[in-house]
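Of the protein chains in this complex, one is absent; all others appear in place.
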Amino acid sequence: MSMTPTERPEAPKVEPTGPEPHLVKPYGDAMGDGAVQVSFSLPVPLSDESREAARRLAGKMGLTEPQVYHEADLGHGFSYFIVYGKCRHTVDIARIVVPRVAAAPMGFHEIDEFISHRLGRKVRVIGACTGSDAHTVGIDAIMNMKGFAGEYGLERYTNVETLNLGSQVPNDVLLAKALEFRADVVLVSQVVTQKDVHLTNLAELVDMVEAEGIRDRVLMICGGPRITHEVALELGLDAGFGPGTTPTRVASYFAQELERRWKAAGGAPVTR
Amino acid sequence: MSMTPTERPEAPKVEPTGPEPHLVKPYGDAMGDGAVQVSFSLPVPLSDESREAARRLAGKMGLTEPQVYHEADLGHGFSYFIVYGKCRHTVDIARIVVPRVAAAPMGFHEIDEFISHRLGRKVRVIGACTGSDAHTVGIDAIMNMKGFAGEYGLERYTNVETLNLGSQVPNDVLLAKALEFRADVVLVSQVVTQKDVHLTNLAELVDMVEAEGIRDRVLMICGGPRITHEVALELGLDAGFGPGTTPTRVASYFAQELERRWKAAGGAPVTR
Amino acid sequence: MEPKLDLDPEAIRRCRKAAGAVAESVLRFASERTTASIERATLRLIGVEGADADGVPLVNRVVDCDAAKSILPSGISLAFGKAMVATGLDASGTARAVADGKLDLGKAVAGEDEARERVAALARAAGGRVAAVAAARNAFLDRLGEGRRPLLYVIVASGNIYEDVVQAKVCVKAGAQVIAVIRSTAQSLLDYIPEGATTEGYGGTFATQANFRVMRTALDEVSEEAGRYVRLCNYASGLCMPEMASLGRMERLDVMLNDALYGILFRDINMQRTLTDQAFSRLVSAAGGIIINTGEDNYLTTADAREAAHTVLASQFINEAIALRCGLRPWQLGLGHAMQMNPNDEDMFLLEVAQAQMAREIFPESPLKYMPPTKFMTGNIFRGHVQDALFSLASVMTGQGIHLLGMMTEAMHTPHIHDRYLALEATRMVMTAARNLSEEMCWKPDGKVRHRAAEVLARATDMLEQVEAEGLFAALEKGRFADVARSPKGGRGLKGVHAKSKGYWNPVEDVLRDAVALPGRSE
Partner (left out) sequence: MEPKLDLDPEAIRRCRKAAGAVAESVLRFASERTTASIERATLRLIGVEGADADGVPLVNRVVDCDAAKSILPSGISLAFGKAMVATGLDASGTARAVADGKLDLGKAVAGEDEARERVAALARAAGGRVAAVAAARNAFLDRLGEGRRPLLYVIVASGNIYEDVVQAKVCVKAGAQVIAVIRSTAQSLLDYIPEGATTEGYGGTFATQANFRVMRTALDEVSEEAGRYVRLCNYASGLCMPEMASLGRMERLDVMLNDALYGILFRDINMQRTLTDQAFSRLVSAAGGIIINTGEDNYLTTADAREAAHTVLASQFINEAIALRCGLRPWQLGLGHAMQMNPNDEDMFLLEVAQAQMAREIFPESPLKYMPPTKFMTGNIFRGHVQDALFSLASVMTGQGIHLLGMMTEAMHTPHIHDRYLALEATRMVMTAARNLSEEMCWKPDGKVRHRAAEVLARATDMLEQVEAEGLFAALEKGRFADVARSPKGGRGLKGVHAKSKGYWNPVEDVLRDAVALPGRSE
């Protein structure tokens, strides 16, 4: 009945997923319960049978005790289901290694100074939203003066020279402009991802840059809501940035990576 | 350019899931795309690795191209994910047979007349919400005068005598009252389903009724939001009714089923 | 908040008058009785803790012993005092001696004065300890505050108190300001309080003293992290209502659901029992600075929200009248109401807002407890999430005090960890986006909203005057609330009610009444 916290019982910690804590499994309100919510439509009218089909489908997904909590007749031969169940699967999180953009985060001023002290000259950055993609908000967030999420964009850096080509830029135009601008860094934004057009687009650009023989002279960076660093590497770019990226993250990366490369090459490539 | 509908091209029908239309698969916006939405929490903090774990988990569920669209750090070692992917699995809907309550639907007056003409005496129905379950709205919807969804409840039928025991009725009390009331039909409602308490409860009741030797004299019907006819049959009851059940559906069933049984037995059991 | 509905003050006055008469009569009835649980609560408050080898609490062993039958009408205190004197042990030790059969309570013949003095001293000490608990809460509140109103209230109900702790912490991170631990299904029908920290419950977690402590400790910890005091809520209801209130008070619970009408209507607890228990329980909470929540919101699960809205208001008036007379102050009255109309009804949002605004204006100093849609929630979690959003908007638009979070999975299960996160996130978003909506808008004279409020108030007035005339018991028998009828002798727990004998003595009650400036009752 006493009130001093020290006399209170220590709350034992709830153990993650039993004996092998690295085997993770969904959690609803008890360790190991596997609670998962699923929803989908089926191209069959609503009936007892289609409801059962939805249940079985969840079963095939590895959900035990699948329960159809909502069903709707969408009409014209379609039905919709919301199903809950207990996921049987586990994932061994200890075995997962995700590649990360390796760069110590720096601030606006720090980066500007880093470039002037360690790189010795201004960095030239060209950017574009390529193909038929007209979504410039992402690339602008990184490049424009006004920046994003309270950070200035690259245009505001003293030691970064920028050229933002805007939207709907064909890969060949980007390449030509990059050559003309003698870009050290190419920034490509891809927002539209229907039919994986972003992957095709980026792969094509890498091919063109390689064919031009300048792949080792430019740092190729892509970004967009569905871009990950892993995807970028797979496509042959140097780095990829996803949702919520801020200018300093990108600039920290290219500044440090250029330093590494230029050091290894014995100096910065001349610009003009 | 002409405007008369007859001259217009006939819109060809979109084929369900390719060559084998009985193999159904989720549908998002193209036949066979398998689009499925999934959400769950993992008992690990949010990180690149846990996001990847979420993706892989969806992969194990048979979703190709799993994409984590939302992630949240719930704190204290938990993370939450919303994932979309394309379900690989199909279900053969042609092979699905769902047991149905076999009774022609009848209306309020029709049932009352059916009972008086075909059964020859009033039907005695006892109802309860059993165990520790206090959710009476469901059983009341079926039994109360005022009824449900615009239909009168059983209490309003001239040829049904009712006894509604209300909530939290222990199985032994229900059995005793059923004997005393000489019930033809027992209605049991089970709403609380935590830890499958409804299944345990219903199974126990069936056992008790059998032990009492009166199983063939009473029609045992259960209902509740998580009850299906199939579950009821598995538990040894005669019928089960789920969400949205209306009084006429239940009454149509017991009237017709009692007729069948009483005919087979050569007459109604005497009531008192 | 400046009034918007131009409600009829005369109608409100009539309601308060009728409710006052109802309350007086109920409290008179209660004052003439005691119950097993009141006596057990008394023992708990003077220090009896622990259980026997079978897990039966010692307070039950004492109050259920053979001798107690004849003792209870006079109160357990004197007999127990004599036993203490006889054994020379402390309260728990004495109770254990009774439980072990080492001492027959009926045969302890120690001097009456000494026995009385002994128990009275313990009662005073208990009063002091409890005051310290309230002071500790106030210190937290002064230092950390508790964030804006409405307080966001979420439930945890995993069945395992340690799992509940994890979930509660996650809720607090997502913005929860009150954590309510829901009890295991049907605990309210138990005539004892289980002992110890528990990990098995269904539909909720057992309310035990140890569980209260585990959760309070955890919340104190996250309160510091979050920089705001997080309130803990549990239930002072069911057959152990007075004991629950007492434990809650001792373990620094901040909010307790406490409403005899809920037990009567929805748990089929005997009305004599629980109304008597409630009088004692509210007294316990009053001095403890506990906010009570009442259960009128539940009426609309069995009755129709359009038709029966006035019964909610009438019940709020009755609950207010009883509570004030038990020493609770207006800021402690979390009067319940709920948003339970069919969301597909035209203008239902307007009618719901009318009700919420009306309650707000009638009980301006009380932190109304606003309950989300539950009845019309379905397995369609997406639609449900939007129903809850409308509810959040209604809440912030009408200045509610305690906002129960609606869960999109309401029709399915007690919430999963992310259900609460999503609910808190959406609620905070809606409330932020419309934070000052109420300041900005007015309701047109002669519009549906004002008409609805006036109509509900008028019907509540009629109903209350009828209840005053027939008495609360008769009204309950006629099914006036929640469409449920209960008889005075029906339900559970009647046998635990005892008419007080002349010499009834309960020093704990005296201390409690004194603390809230009500006149003493014993002797």
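Descriptive notes on the structure:
Note that the chains take the letters A, B and C in the order they are written out, and that residue 1 is the start of every chain.
Assume contacts are C-beta pairs under 8 Å (C-beta built on N, C-alpha and C of every residue); 3 or more make two chains touch, one makes a residue touch a chain.
Bear in mind that the values here come from a model prediction, so they are computed numbers and not experimental data.
The residue touching the chain not shown here, chosen from C:430, C:460, C:475 or C:508, is C:430.
Taking the complete complex into account, A:166 is the one of A:105, A:120 or A:166 that touches the chain left out. Screening C:69, C:448 or C:478 for touch with the missing chain picks out C:448.
In the full complex, subunit A touches the omitted chain through residues 39-41, 72, 74-78, 80, 132-134, 136-137, 140, 166-168, 192, 194-195, 197, 225.
Across the interface with the omitted chain, subunit B contributes residues 1, 3, 5, 8-9, 11-14, 27-31, 35, 37, 68-72, 82, 84.
Although one chain is not displayed, its contacts with subunit C can still be listed: residues 343-350, 380-383, 385-387, 389-390, 393, 408, 422, 425-426, 429-430, 432-437, 439-444, 447-449.
Here is the rule we go by: only the chains that are shown with their structure count from here on.
Summarising the inter-chain layout, the chain whose CA centre lies farthest from the centre of subunit A is C. No other pair of chains has as many C-beta pairs in contact as A-B.
For this pair, subunit B with subunit C, the centres built from the Cα atoms lie 35 Å apart.
If you average the Cα atoms of subunit A and of subunit B, the two centres end up 43 Å apart. For subunit A, residues touching at least two other chains, in rising order: 27-28, 31, 35, 37. Contacts with at least two other chains are made by residues 159, 166, 411, 413-414, 416-417 of subunit C.
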